[in-house]
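The complex appears here minus one protein chain, its other protein chains still in place.
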Amino acid sequence: MSNKILQIVLEGLIMGGIYALISMGLTMQYGVARILNVSHGEFIMVGAFITWMLTTMAGISPLLALIICMPVTFLIGYILHRTLYKKLKDLTPSAGAYEGNAMLISFGLMFIIQSVAQKIWGSSPQGYKYLTFSFKIGKTAIAVNRLFVLFVTIIISVIFYFFLNRTRMGKAIRASSQDPAAAGMMGIKINRVMAICFGIGAILAGIAGSLLSMINNINTSMGMNYTVIALIVVVLGGLGSIPGSLVGGLILGFVGSIVNRIDTSLYMVVFYVLIMVLLLVRPKGLLGR
Amino acid sequence: NKAGKTETTDPPSVDENVGTEDTGKDTQPAAEKESIVFGGVRSQSGVFATFDETAFGPCYRMWADKVNAEGGIYVEEYGKKLPVELIIYDDKSDMATMTRLYEKLILEDKVDFLLPPVSTAFLYATAPIADKHGYLLIGAEGGSTTLLDSIAQYPGFFSVLNFSVTQVPALVDILVENEIESAYIVYIEDLHGTEYSGASKPALEEVGIEVHGMKAIPPDIQDMTSIINDAIDSGADAFLLFAYPDQNFLAMNQAMAMGYNPDVFLVGPGGNFEFIKGVFGGAEAVEGLMSWGGWNEKSSEKAAQFAKEFLEYNKDDPKVSIDWWGHLPYYTGLEMLQQAIEKAGTLDNARVIEVLKSEKFDTVMGEVWFENQLLASECYLGNVGQWQNGIFEVIDVGENRTADPIVPKPAWPAE
Amino acid sequence: MPILNATGVSKAFGGLKAVSQVDFHVAEGEILGLIGPNGAGKSTLFNLISGAIPLDSGTIMFDGVKISGKKPDKICRLGIGRTFQTAQNFAGMSLRQNVLMGALFGKKGQSATQAAADVDEILDFVGLTELCDKQVSDIPLAYQKRLEVARALATKPRLLMLDEMMAGLNPTEVAEAMELVEKIRNSGITVIMIEHVMKAIMSICDRIIVLHHGQKIADGTPQEVSSMGTVIEVYLGQ
Amino acid sequence: MPILEIENLNCFYGNVQVLWDVSLKVEKSEIVALLGANGAGKSTLLNTIVGLVPPKSGSIRFMGEDIVNLSGSEIIERGISYLPEGGRLFPDMTIRENLELGAYPMKYWKSRKATLDMVFDMFPILKERQKQLARTLSGGEKQMLAMGRGLMSNPSLCLLDELSYGLSPLMASEVFDIVKKLREQGITVLLVEQNVRQTLEIADRAYVLENGRICLEGECCELIENDFIKTAYMGM
Partner (left out) sequence: MNTNISRGRLNAKKIAPPGLSLLALILLSLLPIFVTDYTIIKINSIISFVIIAVSWSIFSGPTGYISLSTAAFYGLGMYASAILGNHLPLPLVMVISGIASFIIALIIGVITLRLRGVYFTIFTFGLVELLRNLILWLEIKFSGTRGRFVPSVDFQQVFYCILGTLAIILLISYLIKRSRFGLALIGIGESEDAAAHIGINTTLVKVLGFSISSFAVGAVGAAMATRTNYIDPGIAFNMLMSFMPVLMAIFGGMSTIPGPIIGAAVFAYLEELLITKVPEYFMIIFGAIMIIAILFLPNGLTGIAGKLFKRRKGAGKNANT
């Protein structure tokens, strides 16, 4: 019995942690930069493939590859915002129209990134072995690579939390998400902050991708699934709420690990029913206002 | 880029062809015919792109180039060899696009022959279209027992891949031979998964192998810890997973990590590809793993020759690796079509269909023929394979066997 | 008989009792002032009356009909119009169209021609005729509030609730607004107004209710209320 | 030398001219009031000073230097702080975080602890409730916080837009007291208000803006007796 509970908790934490990372990334992008980034999952895929390439071809440890991934994905995100989205912003005066158009642009990006990736890396599943051994707690076998992923997720979340709550840039980001115009009046360079947020969103996606590649095989069309999960978690948690994303991601992870034990194929059904019921009870998400 | 493909982006040649064809394909022996046009709609992007990239895709490209290198296919009607021309469209893994584009191939491009789309469901959708317009269609990827019920409706439809009908009995024989007493079945919730699991359970139980568990998994599963744990707890001798590479590899990864190593570990499509070794860091990682399919260089001289040519042809494309299940039958299908055209001496699909139904063909698989529109089961060189020392050995009970099965499976290699 | 009668009205947001156990009535034809410190629950009370948010407990009767529990559109059609503290207009439409919306939907069976005729009259009544073809987003906030009044009037209310219509006006503009309110009352419409501008409240209201922490702490004529110690202490200051 | 000097400023929103040849001066340690009807252009003038609205022509000099082409953050660094209409607090951040953001430009960020103490001295209630979220404050507390946030950049000039908007009479007088406190600290104030009487009581000088033009200026003690002001802006 206690074995089962331990398994459920670990499983829930591991997948929930990854979902949370992904969703926090999307929250950064939507909450501040107002971009419902449909290509978010593609950044996950890119992160995963960079890690895979560095690991299998250059023989670098996946952990090191993950660290290399961070500046790369950040730069892609930052530059994309500084060019495309900045230009769009200058061209679209109304906030509503900007949101719609920004989503369209990210659709275009999704097509392009996925297709380019497919040209480079192909469409077949890829993978590598990393820490594929286990130890036992009681009767429960615990895979070390998954535990490691959990560990990294926790560290990243803590760093991210401190960044947002304790640093000057973090506070500027939060302020911008609540009232961008007033943030501008404080002397915050709002365009830069948005680009940074977009970049951070991309980093979080990249990290998630890296981590996923350590425990799962990857392929170039994997992105969309994660985009969907991120969208749902972000709304479940409450738009723009970073803690909401964290909680939402973990809930999703736990629901998954519990339902998996009852009937794996009901997983998605239960999950969506849960989301819909929750939204009806709390129309602004768990931690939304 | 392969020669056949570049031609698809070259509309003039297609248009010329259409022009000549417009005057009536069946009525006049059009003397100016310059090539035989084969058209297909393949998923070159989206979730099914991996099929075109690794399964049938490399085969038809290689075949077209090889035929053209020999000057083409001799068609008596025209009194000369006609080169093969390919028109391949991308359906972006979308069914509606796929069916529409087949109609374009037929109605607008007026191709001479059709090449199949990816996967079973897509084949199902295409068969009625081909049939309606009198085209023959030799399916590649996919096949299922549901097909058997409807295949007679579409007399021009043929299938070359072996599937549960021959594979499940072969597997059961192997399990019995190795005194396996119990099995744990996991299957993906789709046509393929339901079919294999549906066929296996009664077959296993009939010979007295207990089925300890039977779990369905969704295609987007991310974590199989609970399933592996359940399989461990069930204590079953054999772990049978009827799913696709994504799920199969996830299960293998987690089984390795959790140290789950049953006597028999079989995964569905995916385990039969050469590239699986790379995914898990080398041949020793998959030692003892079973999967469907089965042919290799030892199966026959012709098979060995094919493997050599295939590797030579694709040596510059790292994305292509050999498929020890499908590549041989896929290529065989193409050769059968080619020979049927030559034998019929015409591009008239109806006559070619007659030839395909009645004749035997000499192909990379040896002498083969269709029986009830399926490749006769005697033709196959193997139904179940097992990785042994980096070679995908055929372990069927009987004369196709290239190596004895290793049961129990050796332990996953330590990190 | 009072046109509006509320008993035991309560509303809590989470732990915060925004309005608690408030009883009051409004007599037909009067101007009732609603004052109280910021956050006292005045706007919330309006929201409860107009049906914008459901109440936790209590009943509100309008003209003998129980309106608590009804939806805003029903309540509007029964004859209660209102404005919002932060103006809520149809920003993409012209002023005329805004008022027309009120005229078209405010009463059942209103014909389009009749509605259009009403609109001109109302625009004139509130003094927005000149601006009527401008888009809402192009006019200053104070006018937007007046537009809301016009739109509410277009629904032909018998009771009109004005939420801080005079905020941000200078004393002269306040005087104009006061005139408008009296004009509205003289046309037979009962008015409840929330206001922090004491001068206006004291001079045009027949009666004043004071809310504090969601509770009614005073109810009386302007003179009575303004001399009450608690009111001075929590609201007016010295 | 006046701390702020505006000459012949013209401003447009699109094709609509909102400010016409506006000129005004603010001397050090003064409270200058800006009066005018709704839509007269008062907020626009303040927005132009802090660089949110680019002027078409005219000059704005702060401590003798032209600031027309500077970015918002540069203007803040020069020592102007702006308190927009409605306070514009960050509702989901604590009082302390809101204050810190007032010192966002690097120049002030480093010394934010010291400034924070100064602000807390001025508004002890903010210190008590440092951890409270801005959204949960009462109207008057919000205005205090907004002012405190404006002071975090050690401004020499504060631009205040409609401080008493929507406040109860009690709160309003508290807020006017605070403005007086600012002057005591040596901070110059340019104040936009609708509460004309109370404003004229605390301010030194005032300008009256009508339809985008300055139509009257003078010492407050005189203006309060001015007939035009009385009829047009005090409703007498």
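The letters A, B, C and D name the chains in turn, as written, and every chain counts its residues from 1.
As a convention for this text, contacts are C-beta pairs under 8 Å (C-beta built on N, C-alpha and C of every residue); 3 or more make two chains touch, one makes a residue touch a chain.
This one's a predicted model, so the numbers in the text were calculated from it and none came from an experiment.
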{"item": "Contact list for the unshown chain, restricted to visible chains", "value": "A, B, C"}
{"item": "Residue among C:Asn89, C:Asn170 or C:Ser226 that touches the chain left out of view", "value": "C:Asn89"}
{"item": "Residue among A:Gly41, A:Gly127, A:Gly187 or A:Gly285 touching the omitted chain", "value": "A:Gly285"}
{"item": "Contact footprint on subunit C, counting only the chain that is left out", "value": "50-52, 71-74, 76-77, 81-82, 84, 88-94, 96-97, 100-102, 104-107, 112-113, 115-116, 119, 135, 148, 151-152, 154-155"}
{"item": "Touch residues of subunit A, complete complex, unshown partner", "value": "36, 84, 87-88, 91-92, 96-97, 100-101, 104-105, 107-112, 114-116, 224, 228, 231-232, 235, 239, 265-266, 268-269, 272-273, 275-276, 279-280, 283-285"}
{"item": "Positions on subunit B contacted by the hidden chain, ascending", "value": "5, 8-9, 11, 44-45, 88-92, 94-97, 99-101, 103-104, 107-108, 121, 124-129, 132, 146, 150, 189-191, 194, 198, 216, 218-219"}
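Here is the rule we use: only the chains that are shown with their structure count from here on.
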{"item": "Distance between the centres, which are taken as Cα means, of subunit C and subunit A, whole angstrom", "value": "47"}
{"item": "Distance from subunit C to subunit B - Cα centre to Cα centre, in angstrom", "value": "74"}
{"item": "Residues of subunit A touching at least two other chains", "value": "none"}
{"item": "Set of subunit C residues in contact with two or more other chains", "value": "none"}
{"item": "Touch-based graph of the chains, sorted into line, ring, star, complete or other", "value": "line"}
{"item": "Chain pairs in mutual contact under the definition given at the outset", "value": "A-B, A-D, C-D"}
{"item": "Partner subunit B, residues of subunit A touching it in the complex", "value": "7, 10-11, 14-15, 56, 114-115, 118, 121-129, 131-134, 140-146, 215-217, 219-221, 225, 256-257, 260-261, 263-265, 267-268"}
{"item": "Touching residues on subunit D, where the partner in the complex is subunit C", "value": "35-39, 138-140, 162, 165-174, 194, 196-197, 231-236"}
{"item": "Touching residues on subunit D, where the partner in the complex is subunit A", "value": "50, 52, 72-73, 76-77, 82, 84, 88-93, 97, 100-102, 104-105, 109, 135, 149, 153"}
